[in-house]
Each structure stands twice: as structure tokens, then as C-alpha cells.
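Of the protein chains in this complex, one is absent; all others appear in place.
Up next is chain A:
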Amino acid sequence: MWIVTKIADLVQLRPQDFYKTSLEAIEDKINEKYANKVIPNIGLCVCVWDITDASEGLIGQYDGFVNINVEFHMVVFRPHRGEVIQARIKEQTSQGMRQPARVALVTNRRHSVEAEKVWLWKSDEETQLYYDTHEIVRFMVLEERWYTQPPTKPKESTDSDVPTKTTYQAPYSIIGTMAAPGLGITLWWE
């Protein structure tokens, strides 16, 4: 579920940060820039794993910033296809279920019918097992979707002050299945 990615980048330390040790200042700067961000086709960055290489710091002429070329390892959230991970059900729609880690979207159409706005699994004719919201489920990763928000056109001025609906799409979603024995709500298989 977690991978290590090696990245090279230019880190600029502000004079205000000079009270920290260099290593701490560099780590903070990298975490500030990368943590909680999705790099397309890499995954969601969590934090620095280690710093492997750093150049001499060069002080810029006008701003006094110290410029350092750094190579570092980043801990990245990137479940591979076929991996089984667990998540909490956040929302259920006719399209499927959404689960956080803020990036996961799970659909399972095959075994389920929609009723009372929750998904359920008919394991046989009589038994119906419900997926309740906030339950912990295991699911298998099927595919991943990357989305880069294209720049939008500036709004042409109109008289009406109707706020336009902003559509938000997760930059990284994981599509999974719960249609196999062992998958689904974890308590079923205890």
C-alpha cells in the first residue's frame, strides 16, 4: 500500500528558518510542499522518508534565500492492483460506495441491490447482509483513476449573481470490488 519514491527538487530556505538545523529545515520545507498532495501517476505523498543527498547551500542575491538541491525519498500511498485494503464506508449511492483515505471510491454492482439507500449482499435467498455506513470493509483494488483539473475559463460577467456550482473531482481515486469471499464488512469473516 505504501511505496517509496525518489525525488529531486530545489529547496529554498528562508532566513527565518535559520534557527533550525539544516536537516530539520529541509525536511519541513519538503513536507510543506509535498505532504497531502497527489503526484499524477505516483500517488498521495505522506511525508519524507529520508534525505539522501543535498548540495551546498547557495544564497540568492536579492532575497537571502538559501537554495539547496536535495534528493530525498518520499513515503507515498499507492495501493497496487489486486491488493486488499480496508476502509470505512463514507457514502453510498447507486453508483457505488465512497470511502475515505480521501482518495478511494469503491463500486460493487455485481452482488448487490439497492434498497433503503444502503447496499446489501444476498448471500442466499433468505439472508441479506447490509453494508452500513461507517462500517469497516475490506476491498480489493481493481483500478486507479487519475484526474488533473484543467484550468477553467474565467466567468463572463452576468447580471445575475447566481453562484456557479463548482464541481470537484478527486485527483486520485481507487476503484475496488467487494464481490468475493473474504471481502466486504470485516465482521462477516471474523
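Basically, a contact is a pair of C-beta atoms (placed from the backbone, for glycine too) under 8 Å apart; a residue touches a chain by one contact, two chains touch by 3 or more; residues count from 1.
Definition applied: contacts and distances are computed from a predicted model.
Asker: Of the options "tRNA-splicing endonuclease subunit Sen34", "DNase I-like protein", "DNA-directed RNA polymerase III subunit RPC9" or "Ribonuclease H2 subunit C", which is the UniProt protein name for the chain that has been left out of view?
Answerer: "DNA-directed RNA polymerase III subunit RPC9"
Asker: From the list A:E32, A:E56 or A:E156, which touches the chain that is not on show?
Answerer: Within the whole complex, the residue contacting the unshown chain is A:E32.
Asker: Go through chain A and note every residue touching the omitted chain.
Answerer: 1-9, 24, 28, 31-32, 35-37, 39, 41-42, 46-47, 49, 71, 73, 75, 77-78, 80, 82-84, 86, 88, 101, 136, 138, 140, 180-183, 186, 189-190
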